[in-house]
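Data block below; observations after.
Here the complex is missing a single protein chain, while all its other protein chains stay put.
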Amino acid sequence: MPTAAEPVAESIAVLLQRSFGRQGALMAWQARLQNLRQGACEIVLPMSSAVTQQHGFFHGGVIGAVADSVGGYAANTLLLPKSECLTAEYKINIVAPGVGEALIARGQVLKLGRTLVVTRADVFAVRDGSEKLCAAMQQTLFVIPADNPSRTS
Amino acid sequence: MPTAAEPVAESIAVLLQRSFGRQGALMAWQARLQNLRQGACEIVLPMSSAVTQQHGFFHGGVIGAVADSVGGYAANTLLLPKSECLTAEYKINIVAPGVGEALIARGQVLKLGRTLVVTRADVFAVRDGSEKLCAAMQQTLFVIPADNPSRTS
Amino acid sequence: MPTAAEPVAESIAVLLQRSFGRQGALMAWQARLQNLRQGACEIVLPMSSAVTQQHGFFHGGVIGAVADSVGGYAANTLLLPKSECLTAEYKINIVAPGVGEALIARGQVLKLGRTLVVTRADVFAVRDGSEKLCAAMQQTLFVIPADNPSRTS
Partner (left out) sequence: MPTAAEPVAESIAVLLQRSFGRQGALMAWQARLQNLRQGACEIVLPMSSAVTQQHGFFHGGVIGAVADSVGGYAANTLLLPKSECLTAEYKINIVAPGVGEALIARGQVLKLGRTLVVTRADVFAVRDGSEKLCAAMQQTLFVIPADNPSRTS
């Protein structure tokens, strides 16, 4: 996926990181939001006992949660400060076991509509410093006014 | 979804709970596996700071992780002890905010193939004791020999 | 899937059949819309050379098109006459080859929102008069005012 898009403005970066810092699930996993560009961003997730399945790999549901989040924040780079988004749905293929010292998820906006935003994300497992494709996601987000959690779709 | 299927044998219940107990992510969330039937089961997830998004609701990715898991264990009720399964892919719609004191996810096998198993799951948010549909999932699982994590699809 | 819902009013049935009759793709396949209930309906598709893949079975894409349509019309049973819907996305598992003299697709609304409607559909292949599950779909629809095709999501 291209990452050639322009970086977001500093004021938008502050809003994105503040929102990210309020996500209890991602904070509990020590996830980081980085490389904030217009329509694209990354989330890095270090390996820990809180994110494994029964074989000690990254749990498929955790991989999904990170992919879901990176798609949402990719959309937020274009929506904030006026709007933000909630996940309507996502679909994820796990294409290889999540084996390694970290996951890196890269999200990108495919289509920015007034009501719906469509994104894709790729998740890579980082092992001994090299990346391997681990999961591929496609997602639909629902645009809401910023700081208004009580919507109904 | 119907839950009229027969309960699993006690020996299978032990294997299912043992496998579930090794899932670090689900243990960190204090999730419980219950109501084990042939081709169906439930996971209950209590609310905690480890499972929230920025508005204090259940995180969409956590909802996805629970749905993914309950589909996998529904398949495992039919596959164990000889085989188990890995997630090939899943798709989830979040249809209402995850607001409440717990989530209850109900998974069911739609089609048991030799190589692939297709499941559906419904996730309900429990608030003041009443259930509301929160998410709907559809999933494809890949059958592997039991206790053999090093497969490639 | 339950089909115990109440039949739609006769005036709504007329609108649904009129809309269905304008769908060139479905007409070319001689598909029929039937069993119109509040939040549920069926489409029957007879076998013909226009709907096959390379082995003479129903083409997976045709199965998807029928599933997509039956979900949309299930939503329309609740939306018309004021609104109708366009497909935002769908996901379909083909669980068995589409072998037989007809397909019967059954769609049902899971969640009716103001902007989005979520449905599921099951598609059965009918062979020598008996039904076999052939595909399972989950779908998101976008609500628009009736007779207004020029929306942007």
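Note that the chains are named A, B and C in the order they appear, and that numbering of residues resets to 1 at the start of each chain.
Following the convention adopted for this analysis, a contact is a pair of C-beta atoms (placed from the backbone, for glycine too) under 8 Å apart; a residue touches a chain by one contact, two chains touch by 3 or more.
Model, not experiment: these values are computed from the prediction.
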Chain not shown: contacting residue from B:11, B:49 or B:115: B:115
Residues in chain C touching the chain absent from view: 19-20, 22-26, 28, 49-57, 59-62, 64-69, 72, 86-97, 149-153
Contacts of chain A with the absent chain, listed as residue ranges: 91, 93, 95-96, 110-111, 113, 118, 120, 133, 136-138, 140
Residues in chain B touching the chain absent from view: 88-89, 91, 113-116, 118, 140, 142, 152-153
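Methods note: only the chains that are shown with their structure count from here on.
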Centre-of-Cα separation between chain C and chain B, whole angstrom: 28
Chain centre separation (chain A, chain C; CA means) in Å: 33
Centre distance in Å when chain A and chain B are each reduced to the mean of their C-alpha atoms: 22
Residue numbers of chain C (touch at least two other chains): 91, 113, 118, 140
